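Input: one structure, supplied below.
Removed: one protein chain of the complex. Kept in place: all other protein chains.
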Amino acid sequence: MAVGRSSRSQPNEEASTALGLLLLIVIAFAVFSWTATGFASPYNLYTLTRTAGLNVLLGLAMMVVIATGGLDLSVGATGVASAMFAGYLMQDFRFQMVIAIVAALCFGGALGFCNGFVVVFARVHSFIVTLASMSIIFGAMIVLTKAESVRDLPASFLALGKIRWFGYLSPMLIVSVAIGALIAIMLRWTDLGREILASGASSRAATLSGVRVGSRIITVHALSGMLAAAAGVMLSIRNGAMVPSMAGNLGQEWLLPAFLAPVLGGTLLSGGRAWVLTTVLAALLVTELTSGMLLMAIGEFWVQFALGSVLLLAVLLEKGRSTLMGTGEGI
Amino acid sequence: MAKSILRQEWLGLAVIAVLGFVVMATLRPSFLTPFNLFVLMSTFALATLIALGQMVTLAVGQLNLSLGSVGGLVAVSFAGLMDVWHWSAAPSLMAGLALGALAGALNGILIAQFELSAFIVTLATLAMFKGLNLALTKAQPFYHIDRIVSAFGNASIGGPIPAVLIPTVMATAVVAFIFYRLPIGRQILAVGGNSSASELSGISNKRAVITAHVMSGALAGLAGMVAVARLQLGQPTIGEDWLISSFAAPVIGGVALTGGHVSIVGTLLAVVIVALITQGLVLFAVDPFYVQLVLGGLILVAVGLNSLRSLLPIGYSSL
Amino acid sequence: MTLALELQGIVKSFPGVIALNGVSLAVERGSIHALIGENGAGKSTLIKIITGVHRANEGTIKVDDRIVHFVNPRAASREGIGVVHQERNLIPRFSIAENIVLDRIAAKTFAPINYREINRLGEQWLRRLELDLDVRRPVSSLTAAQAQMVEIARALSLQSKVLVLDEPTASLTSHEAEALFRVLRQLRDQGVAILLVSHKLEEIESLCDCVTVLRDGRNATSSGPLAGYDRAALVRAMVGRDFALEQAARIGFTSTASNSVPALELDGVSTSLGHRDISLSVARGEIVGLYGLVGAGRTELAKSIIGLHPIVSGELRVHGRAVRIGDVNSAVHRYSLGYVSEDRKAEGVILMHSVLANAGITIWARLRGALRLLSDSRILSNVDPLLRRLDVKAASRHAAVRNLSGGNQQKVSIAKWLAAGVEILIIDEPSVGIDIRTKAYLHQLIMNLADQGTAILLISSDLPEMVALADRILLMKDFRLVSEIANDKDYTKISADIMSRIQAVAFD
């Protein structure tokens, strides 16, 4: 009995992708250090790690849904709405900061839960459901807040944004990486994560093995909502205010970073494979590229074009890789 | 049976549209003033092009997130050609259409040739086209468009009928002709309806997919240029908020998200309904942000109804 | 010669399995030719080679005495091979006429379509099939039989010289099947060569002129007139006279006090899928076979039992207790009920995941510790003995199941139920696409399971397998149970009995 072609066990693939990304990060770092004035300055590293913290969360928020073969367009709307919710609790109801943040996470989780619920019970693809909910959530948020920022926040909350370690490190990245570690543990070392991946790889096989695929889909949407909420809170901490437009109209500005990290990190869009480490590294790389390009003379007007190209390049590479390996895994 | 359901499907929309019209006209007599009708039809003209642009990709079972981004890029290029290089309107229009089609072709080729997900490809090109737009314009509008274009954007062709309705009517006719009369249109629908069956019957699925995206790009480009004519300037922000409405109208109009079926009349009626709602909110001084809420809700209701309908057994396709 | 289609020495192998090993086939013009064989005999692979879906590793294909090479399905249809697959290949929203002439639409790009012409053509072909339908109706509104007719019309419209029909009557009523046969005879008389794949010997006898029997990827008979065979001879050719001897016969199941309460019992069960009044019982340690033709509703019954589809009336009892199983999760974890799917690649295993992940999926919930934590080593310690016992051959426990052979995939698919320690196991077509040795091994495994007290409901279309394993055999037809046979392991007798019963009820 031939044992197929090469045995491609998942950890190896993840490690090689991670190594590749790490190499790119280092190369980019070296290149930008030489070419872009101030790239390696402590302040730039500080802001870079701060932005990376946000991008890591966004990537993870999308990754967990992609793991089941779905997607969540409403991350931006959910993130901003949840942050606004926390802001109102602190500003108008004088909630303790920690309680407000926890409440915001729950709020985001609840919004995600609704997404997942509709996806499962209306049996409609998550694309169209989250497209609609992105419009509904953002619309409702604007109507309720009259599009006004939350500006009167407790000092303890504002102080969080000023923490800076060793001069060049933002704790936001550490928090995000810690959350990433939790999700990695969840995906690899709990039955919940394993069931999520099984649901994404083959919902029929998973169902027939006794996995409640529907509730796993709801789980990841809720988790995605929570992570989006965490991203919203993190950005609010950085801004010192909750601004309704901080993720752009309908939260659309978060979509590109949210998809860039998992796709670059080798998460399969068809589901069943999701790597936290590479998603985190990919988010770092994207942040690094953005920052470097801003610093180089290329100019801020080309950043978006470049990020789009990177996304395209990533899917083309993944396609080429899976064709070469003959695995036929769809992107 | 299916046919009667189909008919009911857009009969319902027609009833809603007419009712909405009547309600508005009775509650606000000013609704029927020629200028208001002119404005309503201008809105309709642009929104229809956007909706059709998304509908053609839905027809082949895919989607185009870059629709607005293509529209914006074509809009500024169209205006830029006239402003910077002093081209006249006609060649600029041609160049704009070609650029839109080219952008669509890029999407289509990446998707069909490399077998990539339409979602991720058009998300990437959304960013790329928008980036090009910003890099070209430095985010500043082009003001000096050809007088013909600005006159066209404001002109009426008899009574309250705006001239910008002409490209929309023509585009709709062409799209309808392609989908109902031309082999390539039928091939697009066949691929959307059952791609393995279409492949077996000798249809080139790749060509159908690419064609659908080319059409989508051209329609987006045309929409962008109509927007320039209406705004009287080449705004780089054109297209930024097309995403939701581009899906809303076809979905409400009964276009199958899985592909293989388009309803042009349904889509047009859905555009009318959405336009009436937007107008109604302004007329009744309701917070304009409710538009977002209502649009999202309508999409959900429409897909909910569709999935309900698909539960009803009709013939073998439900097996 | 008047051979419309001739295949010689066709060899086709897939990784780990040789599906066809030197198969020949000759189909004469103006004849209806039956291609028969048990499941896994290689019929569908052969059909796929004839229709250009697969390419043979060796051998020649001749159409009208000309050697041809089919690089894709399109090439086959250009050579006059028309095919009607088991699943429908129609564009749902298109009209009947348009579906019939779809190939013409595919050939052009911009020349406007003349619907009057298309409707005329469509009507012409429909009329040839004596079908009175409005050709402007969308095919989504047709019944399965009508849709199949449309596909036949489409195949004919391509001037097909050879018409291949794969299990055409599987989803037809007997009345509809008769109508189809009239059409096929008529086409034969017009000179069309028809290759018919079917399980139903009755319909083959009444319809076909010639026959080729396949067994285990080889010709059991070469192509020849059907007149030379009676039904028993066909059955012999299909199942192989001495094949049953290879099987280790199982010591019969005996009812004792410890298994007097059935582990699984259905009492007058009807399902939302159309099963009516199904009553059956499986005791601990018993293997109950469920036999039937394609489309009889066996798999659907299995899926209804495990909670995938609702049971609308009647009672389902597990260990004597009436239960309602809402989903597979509770079937597995509450009622200790497992299901080995017939569709291994889509439902049995998760191809992209590791052996470990596949074999352990049913016990994750049980093994998890605090905070739902669950380590690989913990799963491994539970499933590794099983994987060893099943002799699963894989590069490592972390290798993706995709890279395993069919037999090893099937072992993994069964391993998860062993790991779960289910008391009731429904096994659906366990040996499809699996080589003989692994098959024998699986049979031994199933028997051992039963001996250890597992109640097994075995679904199989493989008659020798059924006879070798089952203690009792239930016959299913059109979503109803029609007969029960006590299995005394006398293969010749039992197989003839089953065949005659199932064929007897085929057209009632």
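The letters A, B and C name the chains in turn, as written, and every chain counts its residues from 1.
Note that in this section a residue touches a chain if its C-beta (ideal position, glycine included) is under 8 Å from a C-beta of that chain, and two chains touch if they have at least 3 such contacts.
One rule holds in what follows: contacts and distances are computed from a predicted model.
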| item | value |
| --- | --- |
| Undepicted complex member, UniProt protein name, chosen from "NADH-quinone oxidoreductase subunit N", "Cytochrome c553", "Multicomponent Na+:H+ antiporter subunit C" or "Monosaccharide ABC transporter substrate-binding protein (CUT2 family)" | "Monosaccharide ABC transporter substrate-binding protein (CUT2 family)" |
| Displayed chains contacting the withheld chain | A, B |
| Identified contact with the non-displayed chain, of B:236, B:266 or B:296 | B:236 |
| Candidates B:38, B:78 or B:247 - the one touching the absent chain | B:38 |
| Among A:57, A:184 or A:241, the residue in touch with the chain that has been omitted | A:241 |
| Hidden partner chain, residues of chain B it touches | 28, 30-31, 33, 35-40, 42-43, 46, 131, 134, 138-141, 143, 154, 227, 230-233, 235-238, 240-241, 278-279, 282-283, 285, 288-289 |
| Where the unshown chain meets chain A, residue by residue | 19, 22-23, 26, 29-30, 33-34, 37-44, 47, 51, 146-149, 151, 158, 161-162, 235, 238-241, 243-249, 253, 290-291, 294-295, 300-301, 303-304 |
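Operating definition for what follows: only the chains that are shown with their structure count from here on.
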| item | value |
| --- | --- |
| Far-end chain from chain A, centres as C-alpha averages | C |
| Whole-Å gap separating chain A and chain C, where each centre is the average of the chain's CA atoms | 44 |
| Interchain centroid distance [CA atoms averaged], chain A/chain B, Å | 30 |
| Shared-contact residues (touching 2 or more other chains) in chain C | none |
| Chain C residues touching chain B - in the complex, by the definition given at the top | 73-74, 77, 88-94, 98, 102-103, 105-113, 137-144, 147, 154 |
| Complex contacts: residues of chain C adjacent to chain A | 15-16, 306, 308, 327-329, 331-333, 339, 341, 343, 346-354, 357, 361-362, 364-365, 367-368, 371-375, 393-396, 398-400, 402-405, 407-408, 416, 420, 438 |
| Chain A residues within the chain C interface of the complex | 1-11, 185, 189-192, 194-195, 197-198, 201-202, 204-212, 268, 272-273, 327, 329 |
